[in-house]
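Complex shown without one protein chain; remaining protein chains in place.
Here the chain labels run A, B and C in written order, and each chain numbers its own residues starting at 1.
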């Protein structure tokens, strides 16, 4: 075997499955992850898939992490190499001392292996073909067979897997049995032919607790259900399509009138993103809660409508599941690269509210809240998800809903109020918060109607091209944006164990990698206070946080340090104080990367005089 | 008359014509401006028109300015009040001691006038109706009649006007004669019935020199003709439509093959802005020089394609004639409000080149240059015009063209080069400047072809979803953007007469108002060095300029200090050092406004400690 | 356009409709369009139709894109909410509005540039979906507001005011609407109020996507010789297939029609459309025949007007989506939020 001693770990390793897409491996791999979870051990799986439907390489990575480190880690301790196309790359990516698991049916020349890893061959094709004849069955059951073998090698409780299979095929007795059979085919072969277990093992634990395992897109969609969204218009685009799919599924279960069977929602697949956002704006204008889900190219196409939302003050929600840009970019890779495109979306002077959930639980909460914010602020709210939390299952705290919660429909003038003689000026700042009253169409036979336009009008929505009237309105919109600062989710601060002059700002899906990086950095002797930004515009505590530290790192998953730009620009902060830490190759950011980049910078700091540090 | 003594001035006053649009006043008013110009006295006219076709108020303002102050001044010395709709506003806007010229055919109650102005009534309708019977003739000639009366009052040489009429109706003898007749009707009435001249007069001068009088949109279009644009695709939108109109007109005159009569250009009115920019991108991809002209809403719609241009590295030119935003905004008002929308256009990490011409002469030069830049840099170039310079006639230096100038077609690999065995990688940085070679479609039977996409690909344009490959490309694009800094027009610096710690940065149409403001400020004892930015990305001299001054004002015609944001963001400058001076009511910025805002701030500086100055 | 403010005073003797409203109650702001613009006549017809139908004026939502035509919703139904949205996107905004509240009447007003050029996609898809709306295109063959460029409905070979000949094939929105499954398709002429008013009434009463193409000459830019959208041209080439009477009440049809000359169509809500045939062979229920008829006459340079097709059994987008009867915008947290117990179940299923 290898000179290098094998990596030894209980409940803390990374295993990666290299497959071909369309081969049915996804469900077997997910079963693998879930079975560990059921053993009480936290896992964090990630799907790395190509932008096509069938035949190209795809990977499924599972980080098994007793300590609950849910960020990507980097490196692979065990590779399940099922794709000859990517064999070389896959073998190369294994950590020294790691394991290679492969289908040994056909002999593979020795040169294709490595000296410093442990190689485990299982004749998967042979086992499969000796049992199954149907080609599709062969393809599917081979996956279950390797799962069985792995359960033996890693000491995963087969009962747990059986139970999961049982849940999956509740009503399909036959499929259930044949899957269990395949599982044991693999397991038995391994137990009989290999030294089981290896030095990577799973041991029952209690670390999962009451946490749930969910995709961010599904959580956001559920948030929209709870938040009272009734109209969803969307256009398919990776990685956001599953938001609409999930909204449809949730609504089918939760939103039909029990008596009539009728739907308390309307979902329209638009002919494009312009139609989708147009439908959302029309519905919101007319008093329904409406949203769309899209990704970068869609956001680009929606720009004109986003400006209309800003200026005509129409509530609306866009869930932007970010992928690598620019242009078509890498549709199946993750980034946080639309921060500027959303914050300042549309031509002219505009600013928009952004929410940055860190995980599915927050995606649920913020999604529900986004409708309150949209209606309160009468403007566009962007829920900034990304592929990493949107399309991957992530362990998170259980979702909660306060039974007594009412929706904040914002300032809506009713027929009664109009009859009471309330002065209605659609763009009148009655309360000094920049937020005017609106009326729903059809409210009152003779009062409160107005003509909505994206163009020149006065406080009473009457047409006006007067410069002073225009400037007055633009200033009010700024006031409204200031009001937003205190309504959106506040940043969360966590201080280092020791007082420190250094801070770090981060947001969204970077969260778990950041938490883990802090631990690594602390071990390296670097202490940092943390601020997780959860929304734009920034609460005043962001500026204070920067003011309280000599340097603040801003960790982002984009090239151009987009959030940092916003902080500088909106809070008047000297950019030299904000050090960008940027990860933008389309893979999820890792603790190793963050700790490395910040650690190096901190080390340098000790030798470089303050002035020379280039941001 | 008035207690206030009348404003007295030779060759330095502002006269404003208040009319109704569609009434044919525009050409008479332009005749007025041109006649003064022909007397050698600089004028700066501005059209203030509504977003409709007929029947709404419109104003034409002429600043007569011996000193050559071509910016808007603010205030009105003489109002020609031809529109009863706006009478009250118009009368109110006259400077104390100013003049009101009106149609006295119908008596107007005394309460409708002011004490502190000189009122001049001419029974225009009566004079017109006693001579003409046809309603359209009446409408048109009334304008010429007031022009005649004004010529007497202001001492404009009637010969000059006659000559201009002659040029206009060269081939239309009859129209010529009747216009001259109308002119004298008005002139004679005034000479006989009024005290002529008044205290505002025009006197022959030599100050115009060899300057020309042109609209920026027409100049930019001519620049496109000289710069070799062969494909223009556009969609009508105010205030940019006249770019395409002018390009059509120029091409008709200058770009037909003398022998065959065939067109050396193709102009397509797209069905919308998405089609227009798509056509431009397709044409540029295929090796033609192509452009579109649009305004804010169009820029919003083009965002996806702009990202494609950035990432797939397709040259293209967008002439953005800015109007007041956001959303539909005020289509007939001016702003510089799309700076951010263009600089960071599209989702994902993107940056684009912007050019900021100050007047028609520069619009011509930059337009021509934009095609060289687009092809050299293989990216989108925005020519940032605005309504103020785009749709108004502005006096500027004559246009020049170097006969020997060749187009810079950038790095294009030819069949010969390919046959010579040159390594062709579409996205290969062969020269370290970030700019790769491209080939035109159809170049070579077996070499140099490639597949263009807005998505994942390597240096040889082969499909790749590899993270390292992606990041490598994104870094090269940054390098290319750095290269752009030294290719785009440099900022122009003008230092104060005395050494000063203060500077001011400005750009585009703000230019003449800024120059004038400097004079005013100097009189007030404030000395400022000036830097006119002419392009983004910024040349290194921008950062040095800021570094060389304690404070730098950044004068802009938008609400959100957009250029200032760019300077801070791209040059890492402490925002506290850049003081925004913002004018954004849709009217052109004035010297009075700038001098007032900067002057006040400077005055304050003397009393406020540095730290407390809020940007 | 005149700048004299409209007097608020209503003459007590003004005729009232069933709800007690006068025509004045259906008017809006004073038009800022050019004097003589065809669009203003359409505005007048809309006012007349709504008055005649005794619609509650505030129960209409008026939605438009951008253009002279799209400005008109400000000039009628002043007590209704209006939305002058963005260029070419009226259909999507209207679709959304309709989904939010199925109880209002939706009037979409657009121009030919708005609907056939930039908005052709949205036009098509809103019709395919069967959105319950009255979709009016005020078709002048040019972009009025941006000063007279050809739009996509300009006929091939027709001349612009500046003398340029249009080389592109025209889009006939009526033909396309038929092709795309609109359940009510009509064409009229802004100069023919007798035809237009009942047509608008019928469209409003129609359930589903009702499309009316109204040729509406642009006085300023497209009313010259060589144009096929001028008053003169349309008057000369107008070929009306039928005349419409809309009968809303329960009373029997009293008007006397010569036998065989009338086709009566009963719509969902009981409204009956009495169609006096001008072309004897024309059957408003035959989509295919309508398309063929149109093509044939178009080839001869004729402008076919009238109610061209109607499907009385039409359904709308709400039917297709099976939405609840209550307007979605009236549902509150108690109707929409599944509650914490349901959430606990969901949590449990995710472990």
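Observations
Note that in this section a residue touches a chain if its C-beta (ideal position, glycine included) is under 8 Å from a C-beta of that chain, and two chains touch if they have at least 3 such contacts.
Quick caveat: nothing in here was measured; it's all calculated off a predicted structure.
Contacts of the undisplayed chain with visible chains (whole complex): A, B, C.
If you put the hidden chain back, the residue from C:63, C:77 or C:124 that touches it is C:124. In the complete complex, the hidden chain is touched by one of B:22, B:148, B:236 or B:278, namely B:278.
Among B:177, B:263, B:492 or B:547, only B:263 touches the chain left out of the display. Checked against the hidden chain, the listed residues B:32, B:99, B:226 or B:310 yield one contact partner: B:226. What chain B contributes to its contact with the hidden chain is residues 37, 208, 210-214, 222, 225-228, 230-231, 233, 254-255, 257, 260-268, 270-272, 274-288, 290, 304-305, 308, 398-403, 405-407, 439-446, 449-455, 463. Although one chain is hidden here, its contacts on chain C can still be listed: residues 117-121, 124-125, 127-130, 152, 156, 167-172, 175-176, 179-181, 287-288, 291-292, 295-296, 299, 320.
Residues of chain A in touch with the missing chain: 22, 51-56, 84-85, 235-238, 241, 269, 271-273, 297, 327-328.
Here is the rule we use: only the chains that are shown with their structure count from here on.
Chain A and chain C have Cα centroids separated by 44 Å.
Counting partners per residue, chain A has 304, 308, 453-455 as the residues that reach two or more other chains.
Shown for chain C are the residues in touch with two or more other chains, namely 86.
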